[in-house]
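Of the protein chains in this complex, all but one are displayed in their positions.
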Amino acid sequence: MSNRQHIIEQKFGHQPEIRCLDHGFVRLIDCMPGLLPAGEDTADYAIAEAARCSYQRGTRSVNDDKALIDYLICNDHSSPLEMVEFKFHIKLPIFVARQLLRHRTASLNELSGRYSELPEEYYVPEPGELRQQSKTNKQGSEPEPIANAAYVQQLLTEGAQAAFADYHKCLNSGLARELARIALPLSTYTELYWKIDLKNLLHLLDLRCDEHAQKEIRVYAQSLLELITPIVPYTIAAWQEHSIYRGGMKLSASEVDTLKHFLADPAGPVPALTHKSKSRQHQWQEKLKRLGK
Amino acid sequence: MSNRQHIIEQKFGHQPEIRCLDHGFVRLIDCMPGLLPAGEDTADYAIAEAARCSYQRGTRSVNDDKALIDYLICNDHSSPLEMVEFKFHIKLPIFVARQLLRHRTASLNELSGRYSELPEEYYVPEPGELRQQSKTNKQGSEPEPIANAAYVQQLLTEGAQAAFADYHKCLNSGLARELARIALPLSTYTELYWKIDLKNLLHLLDLRCDEHAQKEIRVYAQSLLELITPIVPYTIAAWQEHSIYRGGMKLSASEVDTLKHFLADPAGPVPALTHKSKSRQHQWQEKLKRLGK
Amino acid sequence: MSNRQHIIEQKFGHQPEIRCLDHGFVRLIDCMPGLLPAGEDTADYAIAEAARCSYQRGTRSVNDDKALIDYLICNDHSSPLEMVEFKFHIKLPIFVARQLLRHRTASLNELSGRYSELPEEYYVPEPGELRQQSKTNKQGSEPEPIANAAYVQQLLTEGAQAAFADYHKCLNSGLARELARIALPLSTYTELYWKIDLKNLLHLLDLRCDEHAQKEIRVYAQSLLELITPIVPYTIAAWQEHSIYRGGMKLSASEVDTLKHFLADPAGPVPALTHKSKSRQHQWQEKLKRLGK
Partner (left out) sequence: MSNRQHIIEQKFGHQPEIRCLDHGFVRLIDCMPGLLPAGEDTADYAIAEAARCSYQRGTRSVNDDKALIDYLICNDHSSPLEMVEFKFHIKLPIFVARQLLRHRTASLNELSGRYSELPEEYYVPEPGELRQQSKTNKQGSEPEPIANAAYVQQLLTEGAQAAFADYHKCLNSGLARELARIALPLSTYTELYWKIDLKNLLHLLDLRCDEHAQKEIRVYAQSLLELITPIVPYTIAAWQEHSIYRGGMKLSASEVDTLKHFLADPAGPVPALTHKSKSRQHQWQEKLKRLGK
């Protein structure tokens, strides 16, 4: 063994950081495996290596890591993906952190508002990001901003300023930090050291890069994806190919049935989906569109 | 509140047990929720109740639990499924237990071979279940038995008998139980108290009811499914509809693309899948067959 | 089997709820086991039952559940405690929820501020609870309130009112709920359905009933403890006896050594702890005090 470069340095030339929103960032600070064996160019090898522990002597013919990883992801053999681990330093608004931390299979240490005075940093969306409430999706927003975005942006800015002014008044009155902080808005920035394995990270990216996720967490999920792609490119390619949240598509039993009927008589119209719920009908139309119908 | 029947008694009239293999069983011994509120007929309500905590005031219009559960499962909103919990008493061969325990998100207590002398019970497959090694799948078997099944059955029986005879000789020599047991075969029966939530159980059933799972664990998975179906019938129906291991189907990006090309010109032949791997080609043919092509 | 009462009804006569802080509550809504076998009076039996699966034939002599549970907890054999499960409905300020959710081995569904308009409810501490920053513990508070508590209470009240006024202005401008909510303070109430097993709950109570925990989460932890005590009284008694956060005490190697030297010559003074750190010296003095020195 000899001196070799850490894969993060090798791929990025420096500790990579992506700025997110107005004051946040995602930094990739560590990765397992960190060093590559001779002849290896990416961390994907660690996944194939663990999978081959299961298959061992039996796998002499599967001599292509790329094909093996495609096979593993295609067939939900996800445990070898746990053998790759990433550690990030993330600065993000508390309301985004609350969404991130719903993914429980990760390790984390967070800046403590009991221990330290919190810096006056809070998220104020750009006017173009002050999105309208969606009319069709109760938990979503439209891409378009509201009419009086400038007014609302000022409202949010001044509200946060007032909250931080109160925070400092409380601290100056001798109030414990653990209590003074309760006045701060959910837009306040916090920081995390956050460690997660690749299997759980891909599941998070499935849900949080998706257009149904709130735009703000999507910005962070997209940054996580961008940082890991050069490290495990074959795995990401297989995920893009197979994940039903990326290039893949999931059909329900009724959709399979409807498609089968259509394929039996493709000259006719696409038969109606037997399932009557509005959201199911809508999803089926979306899938047909992707299939060119 | 008043005296009500436990849902297990209500559905089965007794503590339900399914016999598995030659000496095993699966018993459903507890379930959360155990009692049903007035007007409820199944434990599915607990899933809808938890989901409505998220949606609350916003969900007045979603007044149909069945539709809500279909929506949750269709869209991978799986956390409300964790609100239903099952406890089983299972007797199974050690090699099957080892497959079951790969699913780590469950609680368990197992019969200890350090503490107790293990009863002389071991699995011997019926001659019809002494399946041939699969020619096409390195980790599978053919449904057909081997030619000399009777001979092999006798071999397995006598081998296990000899191992248990040695076990008792070791114990009689004063050897600690923790050491004497190492002579016993992987076919020896063990017992578990095993508790798991519905989300993790459905994932297990996805993988272990599947035809790629070893037949012996499939017998147990099938029994688990049979026992929970009357308790959460709407959830099981939605799972049958959406799971890609049941009625649903997953298409990869290349398969979506290929299908799209075919739909653009359904008079022509189905175009070849761009992905060249043998297993991917095989899976695509299987999917086309299900679509009637 | 026949109609029996659910253990929650049997112990409390109704669905038990404890009010917490100014607008919160903890409700015990379900428990596994829910029904007690004939002759059993508490849910502790389910722990002993699972433990006996491990010990089986070997345990005929341990016919006392109470002693068995004491043994399990004394010796960190904690897995049988996972066989008891509790489900709660909790209403609590967001900053308290963030502390609760650090305990990752639990299931939860939370009120969604993306889906629903959040009700105008926020925590304002009583003047007597506006505690001073601790001088000795950077992350703690003194029991005494600050001098100008009335002024600070008004500040917090008016700040939260202003934030909710802005929230409604944002909503009225058509801003998506997912964005409008970022202006709300960390004192805003949220609601959870929250399910956890007894092993993980006791660990949470260790840390969150402790005097080093913030008073506000201690109020919730204390309520959780109060609700489960009648359900598993033997287990709670054993926990009170053995937990180093309750009646028990943990000694470090240097403390064991120091105590040993003292016991060799109890007429002399207690020798100094060899470990020099201030916090270790302080903890040792606290332990000596509990030992009457």
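Labels for the chains are A, B and C, by order of writing; each one numbers its residues from 1.
Here, a residue touches a chain if its C-beta (ideal position, glycine included) is under 8 Å from a C-beta of that chain, and two chains touch if they have at least 3 such contacts.
On a predicted model such as this, the values are computed, not experimentally measured, just so you know.
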item	value
Touch partners, limited to displayed chains, of the chain removed from view	A, B, C
Residue among B:Gln214, B:Thr229 or B:Ser279 that touches the chain left out of view	B:Gln214
Residues of chain A (touch criterion as defined above) contacting the omitted chain	1, 3-6, 9, 14-15, 30-35, 46, 49-51, 53-59, 79-80, 82-83, 85, 87, 89, 107-112, 115-117, 191-193, 195, 197
Interface with the unshown chain - residue positions in chain B	93-95, 98, 101, 104-105, 112-115, 123, 125, 129-134, 138-142, 146-148, 151-152, 155-156, 159-160, 162-163, 166, 169-171, 173-179, 181-188, 214
Interface with the undisplayed chain - residues on chain C	55, 58, 67, 70-71, 74, 76, 79, 102, 138-139, 206-207, 240-242, 244, 246-256, 259-260, 263-264, 266-267, 275, 277, 279-280, 283, 290-293
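Going forward, only the chains that are shown with their structure count from here on.
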item	value
Between chain B and its twin chain C, rotation from the CA superposition, multiple of 5 degrees	180
Chain B-chain C separation of Cα centroids, rounded to whole Å	35
CA centroid of chain A to CA centroid of chain C, Å	31
Touching two or more other chains - residues of chain C	112, 115
